[in-house]
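Here the complex is missing one protein chain, while the rest keep their positions.
Chains here go by letter, A, B and C, matching the order in which they are written, and residues are numbered from 1 within each.
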Amino acid sequence: MSKTSIWTFKLSTAAIALIPAAIGINYLGKLFAGLLKLPLWLDSIGTVLASMLAGPIIGALSGIINNIIYGITVDPISTVYAVTSGAIGLVVGIMAYKGWLKNVKTAIVIGLVVGIVAAIISTPLNITFWGGQTGNIWGDAFYAFLVSHNFPVWLASFGDSFVVDVPDKIATVIISYFIFRGLPNNFNTIFRGSDKIEEL
Amino acid sequence: MNSIEVTNLSFSYTPEIDVLKGIHLKLDGETTAIVGQNGAGKSTFVKLLKGLLRPTEGEILLNGKNTKDYTVASLAKEIGLVFQNPNDQIFKNTVIGEVMFGPLNIGQDEQKAKEKSIEALEKVHLEKYLETNPYDLSLSERKLIAIASILSMDPNIVIFDEPTMGQDYAGKETLKEIIFELRNQGKLVLCILHDMDFAAEVFERTIVFNQGKVLIEGPSRDIFAQKEILEQAYLEQPYVAQIADELGLKGSYATDEDLLRALKEE
Amino acid sequence: MSTMTLYVEKNSILHNTAPLTKVLYVMVSIAITYLIPEIAFVLSVAIITLLLLILGKVFRKIVPILGLSIILILSIIIVQGFFHPQNQTILFSIGFVTFYKEGLSYAALLTLRVMNMIMSFGILILTTKHDELVEAMIKKGLSPKIGYVLLSVLQLIPQMRTTMAKITDAQRSRGMETEGSLLVRMKAFFPLIGPVVLNSINITRERAIALEVRGFSSNQKRSFLNISKEYRYQTAIQVILWLTLAAAIVWRILTWLS
Partner (left out) sequence: MAIIKVENVKYKYPDTDKLVLNDMTFDVEQGEFIGLIGKNTAGKSTLCFALAGLVPHFFKGAYGGKVLVNGLEVRQHEIGEISPHVGLVFENPFSQMTGSKYTVYEEIAFGLENMGIDREIIVNRIEESLELLDITEIKDKNPFDLSGGQMQRVAIASVIALKPSILILDEPTSQLDPQGTEEVFKVIENLTKEGITIIMAEHKIDKMAGYTDRILLIHEGKLIDFDTPAKLFSREDLQDYGIIAPAVTRISQSLGIQNKENGLYPVTLKELSREMGDKR
């Protein structure tokens, strides 16, 4: 594998065309999870896969644009979390590049890191915009519990995001890892952006 | 003998528009081609047979079993349907894994599933690609994998939706072998086709769908001789029939041999 | 039609306002409600936004969008009214549940902000065509490639949704169960999402080729088939909006200083 630097990934046409696909995968992941009545969202599989395939920049773009699009077509509230989604793409892309995509165990670590980063970034957003809650019943119940036991708002809010994000992101990264590992070679090469053409 | 009996079958998504209307058919034994323009109701018909859609009216009996009384999953052993686009089903990273998915679902054990799958892959001549990723093969090869993934479940009735699309000469020959073999095993084979040459050459019986109804059905040779009726359904005659027509020969021709025999006699 | 959109075809003043002016309104109206945390002020901003929606003849369309946030709003009211750290003054009790004045007034502030946010977004998305918005942004310097991504997502997602039914049919035909215990349902997730991923990456590759041969990566300055619509008074409106934002910032700094 001839990867150059992760930041100099040229935004090739293939990589750009991957972004709409990633957002579509996010969307269908969520629909299928709903269809099967799974207790998770699984709505960032596309973003995570895009990062694994084409690096942190494309991953981050997929995340950000995902929430903008969702905001202007379904629910404006979700635009607020564009930053969180972008960070998810960034973290996965960087960790994948640093060699953390070796096996299921390391994938779980990525999922954990992603979940924590997502919770850390969401916390100030939640505090600023809606006083610390997420609108998720379980998370908000946890928030109420913490606040009523005299924990500071920021910690309660972080706890709220943490219980919402971490399990979902771990599941998301594991699923994405299995899919990624199963991809044929010829899918990887076009997004890799290696510039070399050998002479024959 | 396997059989499909369809009585007074109608289907519609919305009350205003009938997709299928009053279909009566009895199929047993013979290989059958289903032809007709896009939107004539062919795909809807086979989805009804498969139990993926429920009739608005009428009944479907598969070997005496009324499809109403069974779930799709429980019918999987009785009737197999190969969809047009293999990309809508392929999700495993090896060919063998993909083909084994169905057999494992219907309760075959690992070893039997593997045996059946390898057998099915031999039939489509892809046995040397067991461990290959399906997406490292071409679309036409993936179509063959989809076919194998149904054959491995060993259903009594097999339906193909547009199997010849995008296949080259060798691919079509492979399909031909599979259809003949299934017939010899006593299975009932149905096939939606756009390729009239293939329909005429390979299938004993042909059903012409037009606007949700069966326009005509009978032995393929007779059907493909009827230029006017085919034109009514916006279909072309097979090339051999066209050649016969151009040369002013009377009668019905479905294969090269038919035509050659007639020409030599002359 | 196969496009995801909330756009409502009407003829109103808002429909005849430049997309970028509306974008600016969204940003300013949200920002000032956070800069100035006074209930009366936030309420009046929300009322202005509401009036604009009525002026744009799209008020009824915003109701279901507001409905999506009902859980968040209820949660804000209950949790803050109940547990807000500064709660002191008891307002009323229902059974054993006690609501406090401080918490409820904070909840009111938050709720008004959220509703204003959603409604001002509504002004933009209910009265603006996507392609016009994106083209306007490209002319302002947005990368045409990002513009392409934004527009294509809106059409490709509905396309992908139609494959969802096909995939489900194909896997059920191979005996896969989609109902039953959690384990059964979890096992069904891969056969469903797998084809979506593989198929869409495969199509991505083909589409990239189609884009390449049509000059997508060309460095030429792009031209536009559609001529931008002419709007009047836009500069004036935009200046007013910028001034409003500036005033709110000044107010904020002054309150800090005092």
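Following the convention adopted for this analysis, a residue touches a chain if its C-beta (ideal position, glycine included) is under 8 Å from a C-beta of that chain, and two chains touch if they have at least 3 such contacts.
Values in this document were obtained by computation on a predicted structure and should not be read as measured data.
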item: Omitted chain's touching partners, listed by label; value: A, B, C
item: Contact with the hidden chain (one of C:M115, C:I167 or C:A208); value: C:A208
item: Residues belonging to chain C that touch the chain removed from view; value: 1-3, 131, 144, 147-148, 151-152, 155-156, 159, 203, 206-227
item: Positions on chain A contacted by the hidden chain, ascending; value: 13-14, 20, 185-186, 189-190, 194-200
item: Hidden partner interface residues of chain B, rising order; value: 37-38, 138, 140-141, 165-171, 194, 196-197, 234-236, 239-240, 242-243, 246-247, 256, 259-260, 263-264
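Convention: only the chains that are shown with their structure count from here on.
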item: By mean Cα position, the chain sitting nearest the middle; value: A
item: Comparison of A-B and A-C by number of C-beta pairs in contact, larger one; value: A-C
item: Rounded Å distance between chain A and chain B, as computed from the means of their C-alpha atoms; value: 43
item: Shared-contact residues (touching 2 or more other chains) in chain A; value: 182-183, 187
item: In chain B, residues with contacts to at least two other chains; value: 92, 135
item: Chain A residues touching chain C - in the complex, by the definition given at the top; value: 11-14, 16-21, 23-25, 27-29, 31-33, 35-39, 42, 45-46, 49, 53, 61, 65, 68-69, 71-77, 79, 128-131, 133-135, 137, 140, 143-144, 147-148, 150, 152-153, 175, 178-179, 182-183, 187, 190
item: Interfacial residue positions of chain B with respect to chain C in the complex; value: 47, 50, 52, 72-73, 76-77, 80-81, 83, 85, 87-92, 101-102, 105-106, 135, 149-150, 153
item: Footprint of chain B on chain C - complex, ascending; value: 163, 166-167, 169-177, 190-191, 193-195, 198-199, 202
